[in-house]
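Shown below is the structure under consideration.
One protein chain is absent from this view; the other protein chains keep their places.
Then we have subunit A:
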Amino acid sequence: MKALAWHGKHDVRIDNVPDPGIVNPRDCIIKVTSTAICGSDLHLYDGYIPTMKAGDVLGHEFMGEVVEVGPKSTLKKGDRVVVPFTIACGSCYHCGKHQYSACPNGLPADNQDIAMELYGHEMSGLFGYSHMTGGYAGGQAEYVRVPFSDVGPIVIPDGVPDDKVLFLSDILPTGWQAAEYAEIEPGDTVAVWGCGPVGLFAVQSAFLMGAARVIAIDHFPRRLELAAKFGAETINFEESAVYEALMEMTGGIGPDAVIDAVGLEAHGLFVDNVVDQVKASLLLGTDRPHSIRQAIIACRKGGRVSMPAVYGGFVDKFPLGAFMEKGLTLKTGQTHVQHYMPALLNAIMEDKIDTEFLISHRMPLTDAPHGYKMFKDRQNEYTKIVLKPGMDQAA
């Protein structure tokens, strides 16, 4: 089959690789109909994530049709399913608490050592996201093997198009969880750093949870425009000073809750960011945490910090003093996708949440290398790329 494989920094290719098959009893195999390139895929593309190997198949946002089932799968051939990017068993202590991204049973034992050393604990397995998260082949491919198919994938009713539900796999639940972690109270002002897909879903979610005002921060005009469409006020950090703007817009109080949806590759010519970029290029650090620093400084006293953004290693100059003195609360983590899927599917079906607005480009799987380049270099126009393996045959 054809699949998008990583070969090094800024080098992804369409490779011919062996077809997947059932290995464990709870597996299923799906034929991918839609798969997206995620902002966090760019961290792989840019070489920020360790434990990648040449030939690794990428992609953790995907959906498709079930074509093969193991003896313990509860799916049927022909079911259309969206697959959560976190591989969780559904029966361990953490899954029992709906902390699916903490499930230790989807991560092969040999792949647990690195996270044990780096984080003190193993995490859940993820599709297409380095060997530290299991070395599973991802969904930017014609077919994928999906473990724990009896508890992970959600079946999509007939007649609901792929583009409406694909984002249940990651970015919609991630944006929703980010807003939930901001513990929004009626009347709150919420500031969101980053108007990528997660940030934009966090904007929508924050309003649905009762925020009076949402202030969106980015430097791409097109992305700020999308945030404004949902009712957010905007700050373009290339034109305005973010802290000063936030303080003035909130009458000197600061936002009640702040959401960092940027993460380890913050853009912008800020002194700390440039220093971090130099360090990262010399391998003296992995992460460029400009946005989380700014969010902590801007947040009101006693406010909440939510951090859906991906960080992988260590950061310098974390404003721990401001964090302590102001009495802030921080909630973060990989998304417990399985926990949110059913309710969010309903919200989509009831048109409470708009998902399709995000998609700027659709292309065949074979154009994925070009897609990665565009998604990285032209973030203003390329808000979200959906790859359609079926378009190859159709063309």
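Methods note: a contact is a pair of C-beta atoms (placed from the backbone, for glycine too) under 8 Å apart; a residue touches a chain by one contact, two chains touch by 3 or more; residues count from 1.
To be clear about the criterion, contacts and distances are computed from a predicted model.
Peer 1: Would you mind picking the UniProt name of the chain not drawn here, from "Putative membrane protein", "Heme exporter protein C", "Bacitracin transport ATP-binding protein BcrA" or "Sugar ABC transporter permease"?
Peer 2: The record names the chain that does not appear here as "Putative membrane protein".
Peer 1: Of the residues A:Arg145, A:Arg223 or A:Lys384, I need the one that contacts the missing chain.
Peer 2: Answering carefully, the residue with contact to the hidden chain is A:Arg145.
Peer 1: Pick out which of A:Asn105, A:Thr189 or A:Thr355 touches the chain that's been left out of the picture.
Peer 2: With A:Asn105, A:Thr189 or A:Thr355 as choices, the missing chain is touched by A:Asn105.
Peer 1: I'm checking contacts with the chain that's been left out. Which of A:Gly8, A:Gly21 or A:Pro161 qualifies?
Peer 2: Missing-chain contact among the listed residues: A:Gly21.
Peer 1: What does the interface between subunit A and the hidden chain look like in terms of residue numbers?
Peer 2: Touch with the absent chain occurs at residues 17-26, 72, 87, 89, 91-93, 96, 104-113, 116, 122, 125, 134-137, 145, 147-148.
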